[in-house]
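The excerpt is restricted to a subset of chains, each kept in its original location.
Chain lettering (A and B) follows the sequence in which the chains are written, and residue indices restart at 1 in each chain.
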Amino acid sequence: MNTKSILGLAVLGAVAALPAWAQEAAAPVNNAFIFNTLLFLIGGFLVFWMAAGFAMLEAGLVRSKNVTMQLTKNIALFAVASLMYWLVGYNLMYPGDAWTIAGLIGGFSPAVIQGDIPADAAYATGSDFFFQLMFCGTTASIVSGTLAERIKLWPFMVFTVILTGLMYPIEASWQWGGGWLSTAGFNDFAGSTLVHAAGGAAALAGALILGPRIGKFGKDGRVHPMPGSNLTLATLGTFVLWLGWFGFNGASQLALGTEADANAVAIIFANTNMAAAAGALAAMVLTQVLYKKVDLTMLLNGALAGLVAITAGPLDPSLFGALWIGAIGGIIAVVVVPMLDKAKIDDVVGAIPVHLVAGFWGTMAVPFYTQGASFGAQALGFAAVAGFMFIVSAIVWTVLKATMGLRPSEEDEIMGLDKAELGLEAYPEFRA
Amino acid sequence: MNTKSILGLAVLGAVAALPAWAQEAAAPVNNAFIFNTLLFLIGGFLVFWMAAGFAMLEAGLVRSKNVTMQLTKNIALFAVASLMYWLVGYNLMYPGDAWTIAGLIGGFSPAVIQGDIPADAAYATGSDFFFQLMFCGTTASIVSGTLAERIKLWPFMVFTVILTGLMYPIEASWQWGGGWLSTAGFNDFAGSTLVHAAGGAAALAGALILGPRIGKFGKDGRVHPMPGSNLTLATLGTFVLWLGWFGFNGASQLALGTEADANAVAIIFANTNMAAAAGALAAMVLTQVLYKKVDLTMLLNGALAGLVAITAGPLDPSLFGALWIGAIGGIIAVVVVPMLDKAKIDDVVGAIPVHLVAGFWGTMAVPFYTQGASFGAQALGFAAVAGFMFIVSAIVWTVLKATMGLRPSEEDEIMGLDKAELGLEAYPEFRA
């Protein structure tokens, strides 16, 4: 018996003297595996909750005659994302070594989360799948708000199938799947570009091809406001998104099994909250200064833009860094709206300023705090992802327009999609 | 000094050389105990949240004149469940060795969660109590929706006392308390039968004895739709339930202290989400095919039916298994509604298709994926629980009808329970 055996036995002997549960505890349970899996599951259910947040935000910001439609789209798009991400998205985004075109297009096969746990696994595959599919759902949620009140249900659903099954997984694979962008030095911690700007670019393409709502931009050149029907819902939706974002950014640390990881997740939570608060306050003060009164919807979008802005790099900035990054996000949410109006782009809920423009800002802000990040690589990543999403979306929207048609008849749009297309009003007893 | 002592000392010596916190960490802390407890607490607060989900779903699906009553019942029934489950339910459901009638009726004593932690405890008793009482609350929530708009407050509350204090704990003890069903080979992971079908059977008995709302079924044989007053609330409620269900099914694994348990919880989360998504999409497509338009309320109930269906066995199926089990649930939610209408059973929110019928389906689907499960045992378990709940409920409802009376006067029902019974309108400023 050599020394090593004796020493090994020493531990085993000590373990054998312990009570049953302690033996098990002393046996090498991989606590880090459990912590990491738990982080994904908690983060995942928080990001799931964001789907409800988008639904409430959008239902609150459309007119009451289109609320049922907006709710239908939001819950259906999440269901589609869940299906498509399993069917092809997960392996397309995380191909491992099985790229179809190396670094550019991943593999095509359904996700499998069952089976033995590999000895070197850091987390449960199911928890990763669960967490990542929520991001796919978020990307789709962003699109529905911009295009509200004037797009038919089924072409929107077909677009969602393509977005969640192909477009999002492909561009996200470039960075998070280990594709070409990740080797180009791009940094996007939780998706200012990969999720938010991606969704925003798809929405922008749709808004351009779909055109504005009837009556939004008058022939006299004036913009006609179409106020949201239920601001309590919109506020609730914003609170839900703010809450969900702790999971969105926090669990994007991808690990909780060491003190350093736990510490990182904690910093991310605090920075995420600070950016949201700063975005809200910046928008609040700016609307008071510009328009002599606070605009609640801008305040809400300011909070969301602050959140989008910090998402590319929520770990490295100090709390003060999160503050100013978020505050500029909030300013963007306010100042971009009149620009879109000028360009006659009708973005019903303000998703383009919040997700696309603040997503750009957040992406470009990363090098201020993250070592090794460069403005060039950030600009490249943003341009590649937003460009890809915009162009492919434009093609898909154009094909859908030519085949299924995108818009309801003028009569139906004026009547409202709820009555015209669904035959079901959201508030049948409350007359306008 | 024998070898064993030396070996034991070896570990202790090594521990003594570590810094203070590491000594504590190296001392046999039962991390599994903490993980398991945490799972119950997270699962518990998620299932608590389902009480809010039912409240919103039901408040959204009733007419505005009965909303205050529906909200009152929902929050009060959860409070009653909390009280009764402590007073008698917990020990009735988990009697250990203290059965009143072995395997059939447990013990009668209040729950105690304080006291020393036994050396072999796998989790904190308080966390198990907290988690399990939420299931008791869920069962009661199911009943309130079916009977909405036509039952007086106090008889409903008396029924809830009996349901939560006696009926649910007794039938649940048969399986989860180690009673006769568990030895008969029945499988019901998180309660397709024990919670959902049980609540649905109690609701069905109530609907039959209570009769339909005035005007629901015309003398001309036609069904008069009575659309819900607030579909944003109904959608919010569904999202809340979907979220809560991750805790409902996930924490029913009852353990998180090993890699295998963490992996199982992760699979359950992913399967639960897949079943909900598939149920929603199946209902969406089916209503389009059958009625030429998508029906949001069916889509919502489809998601819920998918969730109910996967609840009996959320761990063993593949994602594809969860998909088709959930999709059939969604189909059930759509096709059972006209059957109930034909039978002149007035189920205001569709709880009977969603919880009773999809609960049956989910229970019977277990043997497709779970080794050792049999269709016979599944049918036996379902019949026993649903039969017990239906019969006892029918007796209780009949006695309540004969004593307190169940229905308000015709005049009061037409006026709405909010004004008539509570004197408080939910939306006093928004006139129908």
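Quick note on the criterion: contacts are C-beta pairs under 8 Å (C-beta built on N, C-alpha and C of every residue); 3 or more make two chains touch, one makes a residue touch a chain.
In this text, all values refer to a predicted model and were calculated from it rather than measured experimentally.
Engineer: Assuming all chains share one sequence, and 2 are in place here, what does the full complex add up to?
Structural biologist: Spelled out: 2 chains shown, and the full complex contains 3 copies.
Just so it is clear, only the chains that are shown with their structure count from here on.
Engineer: Mind listing the subunit B positions that touch subunit A in their complex?
Structural biologist: So the residues of subunit B in touch with subunit A come to 3-4, 6-8, 10-12, 28-33, 35, 38, 42, 46, 63-64, 119-120, 122, 227-232, 235-236, 238-240, 242-243, 246, 250, 256-263, 265-267, 269-270, 273-274, 276-278, 280-281, 284, 293-297, 299-300, 303, 318-320, 323, 427, 430-432.
Engineer: Spell out the residues on subunit A that touch subunit B in their complex, using ranges where they run on.
Structural biologist: The touching residues are 9-11, 13-14, 17-22, 24-26, 29-31, 33-34, 37-38, 40-42, 44-45, 48-49, 51-52, 55-56, 59-60, 67-68, 71-72, 74-76, 78-83, 86, 110-114, 117, 121, 124-127, 129-130, 133, 153, 230, 233, 236, 421-431.
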